[in-house]
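Below are the structure tokens for one structure; questions will follow.
As you look at this complex, bear in mind that one protein chain is not there, while each of the others sits in place.
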Amino acid sequence: MGRYLIRRSLFMILVLFVVSLITFIIFVKLPASDPARRAVGRATSPENVEAARIAFGLDKPLYIQYGRFAKGLIPWPGLFLDEDVYYSYANFVPVKEEIFGRLPVTLALAVGAAVCWLMVGIPIGIISAVRRRSIWDRGSMVFALIGVSAPVFWLAYLFLYIFWFRLGWAPPSGIPIGMSVLEAVLTGRFILPWAVLSLTFAAFYARMVRGNLIETMGEDYIRTARAKGLSEKRVIYKHGLRAALTPVVTMFGLDLAGLLGGAFITETVFNLPGIGQYAVNAIFNNDFPSVMGVTIFGAFFIALANLLVDVAYAFLDPRVRYT
Amino acid sequence: MRHYLKVFALVAVLGLVAAACGGDDGGGETGAETGATGGTGETGDIQPGGTLNLAMVGDVSSAFDPQKEYYSVTWDYYRCCLLRTLLSYNGKTTAEGGADLQPDIATALPEISTDGLTYTFTLKSGINYSPPFGDVAVTSGDIVRALERTADPNASVGGYNFYYNVIDGFEAFGAGEADSIAGLETPDDSTLVVTLTAPSGYLPYLFAMPAAAPIPPNGDARMGAADGHTKDYGRFLVATGPYMFLGSENLDFSLPADEQTPVAGYEPGQSIQFVRNPSYDPATDGLRPAYPDAINVTIGGDNNDLYNKVQAGELDALADGIVPPQLLRTYSTDPTLQPLLHIHPSDGVRYVSFNMAAPPFDDIHVRKAFNLALDKAGMRTLRGGESVGEIAGHIMVNSLEDNLLADYDPYATPNSAGDITAAQAEMAQSAYDSDGDGVCDAPECSGILAATDEADPYPEQAALISQNMEPLGLVFDIKSFERTTMYAKCNDPSAQVAICLAPAWGKDFPDGYTFADPLFGSAAIFPSCCNYSLLGASSDLLAENGYSVTEVPSVDEMATAANQQTGDARFQAWADLDVFLMEEVVPWAPYLFDNNVNITSARIVNWSFDQFAGEPAWDQLAIHPDAQ
Partner (left out) sequence: MPEPLLEVKDLSVHFPTDDGLVKAVDGISFSVQPGETLGVVGESGSGKSVSFLTVMGLITRKQAQIEGEIIFQGQDLLMLPSDEMRTVQGAKLSMIFQDPMTSLHPYYKVGVQIGEAIRVHQKVSKQEAREQAIEMLRRVGIPRPDERADQYPHEFSGGMRQRAMIAMALSLNPDLLIADEPTTALDVTVQAQILDLIDRLREEFNAAVVIITHDLGVVAEHCDHIQVMYAGKIVEAGDRRDIYYNSHHPYTWGLLSSIPRMDETGDKERLVPIRGLPPSLIFPPPGCAFHPRCPHAFDKCSTDIPDLLPSDGHHASRCHLTLADKERIFKEEVLVRS
């Protein structure tokens, strides 16, 4: 296992390198304008544009420019997203400071939504699988269809409009100035965002759990378990679910990691100052260091989650062993 | 069973849709406090106090660094609240003198020498900085310091320091060729003498810009408090206005710059908080009533959701929002809500610019015909209807000409809908219409390369333009781009864009120089910016870029002469230039003078619009006493 971990960690760095290279190339090749020109605003002198280019290091050859960013890839404190290079053209704040400052909000959103979707999706999936073709099953699959099809931004607007503006049941969007993330969670500011974000995932997980559990319950070892005289509950949970949930754990790890890179739409509509909102602004502002920083950060989490999930798989499924 | 399922799904969807479209009756029935009923304007109710709650969809452009910020929303925050300058504005509309310079730190408007090259300012005493510089008074040297920072190309990235090149020695200092700005002298702490390279009547306006706001001294550091903060002084900004950033007193300028903690009152991308500046003495000011005790701005969110919050009373106004059309309709038609709706000219113009070196727009008749054929009212409707602006009949916004040309529209058409007959009559005089039937028949009139913005509503506007010009035989090859890319293409003569369909321009300060020079000056051609029509282009430049046209008329002389004027003569000179451009040069077809449309919450009982920034004057918005 140790050798496996080392190999995977090295591979992770390779992944970050490839991701950063692709991001860099996209940026360079995009027909959007020169960041220096963007930064200097509209009516300016060529000297100002040139000064901006030098300030941003844009006068150097592409591979040197990339090299400066590449150093910040290595997920080691002090090196990761170093502050000289990863410095926003748009608001003159180091990218690292922004990301880590916004991490609590994104974490609260991601973890809260994850808890919600697990608590909603898995039971629904189980009930559907166990009571196949009943009204429960039909109803939950309609729910799943809606949840998976409804675009997040539409749901977000809809919920805000209905539950806050019209009914006054939920607090308004955003976190008031000066309120800590913890207080915001406790005063219910995250309820609508969690609901919106988890709906899609809950629907997806309900379908997945249902499918997996139906498949698992058709396995021979379930028949054996029944033949031993086990109660149906035990058969479903200890034998069926245990096997059905293993792929769900994998998906969960990846989904959660993806969200840690920022739930773009949810954060933007609900005005939650998380990493997703930061990324959206950076993209619209064509602010390359910020975009690169957020991409690397997100990629790092996803790569890490991939690794953790694979390792977890070895613990969950004894047939899997790594060398 | 399956049939049942479909019905269930259909009902669910309809239910959701019904709830969503449940009609918008304006004021939300939320539990939020609406405080005062009735709107604004009851001056007897004005009592200072309370916290003004604002929101912005996007952040300020350069983290509040006064040398870098080139954004009118930030300029508005500076003027109303944070930074005093030698001269300033009263935060009101043009009619109420909002476009006129007023003394702020200076005791009076500057004395101008007879040759127009020397300006002398006298500073008031007793104006101190915000904590931690609470016992430091503003001196003329502090103004010089601000200008030295403005001259530093690294500190002014994104800014507008090119305006200050008119000060003698400014450019040299910025290039590192001199160790001070020759044209700035401080005989004593309350006197500043400015010497110019050439007479320029716009100089006083430059001392009303945030880039010229004083920076306090700090030990021996040349840049004072801004020393070491070349990138990010905005987060350490020292105020002179009635407000300062929350937590300013905790700034510690004794530490090395990279160890200092930025001010709490500005969280980039998240929030802005102003509190009263204890050092501010209203007796030294007359321009800022400063009603609210504090101003809180949240950054980010969705435009429509934020306006819902304004309706619900959660927010008082937006600084950079666009009022949704449905809401605008509701507020304009409901008499109880009308007082909360505010519409003012924002001093921006929307236009179509012609590349006068690119056929068929090298022919003045074609350009005039275009102006006559354009359905300006239709262009306005596509932008949202009558409230979004006034039809533009000329180039410079009216406040720059003191309303002298308010009724001037040389290509006026009935209902501003375009007059194809008149247009064809004009086209018939063009060399490109060989048979004089009013329809262009030369090959240059088809496939005309046009650049437009891909965001709504520009594509629909481009379609309208195509439709309008078709009877003239003008056929466009329209290419859409992301906004800054469009501007880049329109600005670059080598791109061969013949007509630019979606540009807009706003003043930087209330003087015609901010239009004349960057839009029509020959020095403003690529690689510099914004003379898309190539006025005054040299024949070498034209040849290099593959144009067969060898010359384009220039207005440089007229503009320079106008720039030397002051007072009323200056307004007249800009007006004359505008008329000349519209009738003899025709570089554009202007169609709209933009309005700034805003709504306030019911608890706001006083309103003022700052013509300089084109934004509400936040310090003049008073909160109803019961809602404070």
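The chains carry the letters A and B, assigned in the order they are written, with residues numbered from 1 in each.
In this text, a contact is a pair of C-beta atoms (placed from the backbone, for glycine too) under 8 Å apart; a residue touches a chain by one contact, two chains touch by 3 or more.
Just so we're clear, the structure is a prediction, and the values are computed from it rather than from any experiment.
Student: In the full assembly, spell out which visible chains the left-out chain is touching.
Tutor: In the entire complex, chains touched by the missing one are A.
Student: Check the options A:11, A:100, A:169 or A:221 and report the residue that touches the missing chain.
Tutor: A:221
Student: For a quick check of understanding: of A:53, A:207 or A:239, which residue touches the chain that isn't displayed?
Tutor: Within the whole complex, the residue contacting the unshown chain is A:239.
Student: Which chain A residues would touch the chain omitted from the figure, given the whole complex?
Tutor: Residues touching the hidden chain, for chain A, are 219-221, 223-231, 239, 242-243, 316-319.
By definition in this document, only the chains that are shown with their structure count from here on.
Student: In their shared complex, at which residues does chain B touch chain A?
Tutor: It is residues 1, 4-5, 8-9, 12-13, 16, 19-20, 22, 28-32, 58-63, 65, 68, 70, 153-154, 156-162, 231-232, 234-235, 267-271, 273, 296, 298-302, 304-306, 308-309, 312, 314, 481-482, 484-485, 487-488, 508, 518, 524, 527-530 of chain B that touch chain A.
Student: Give the list of chain A residues in touch with chain B in this complex.
Tutor: Those in contact with chain B are residues 31-34, 37-49, 51-52, 55, 87, 90-93, 98, 101-102, 133, 138-139, 142, 145-146, 157-158, 160-162, 164-166, 168, 172-174, 176-178, 268-271, 273, 277-278, 281, 286.
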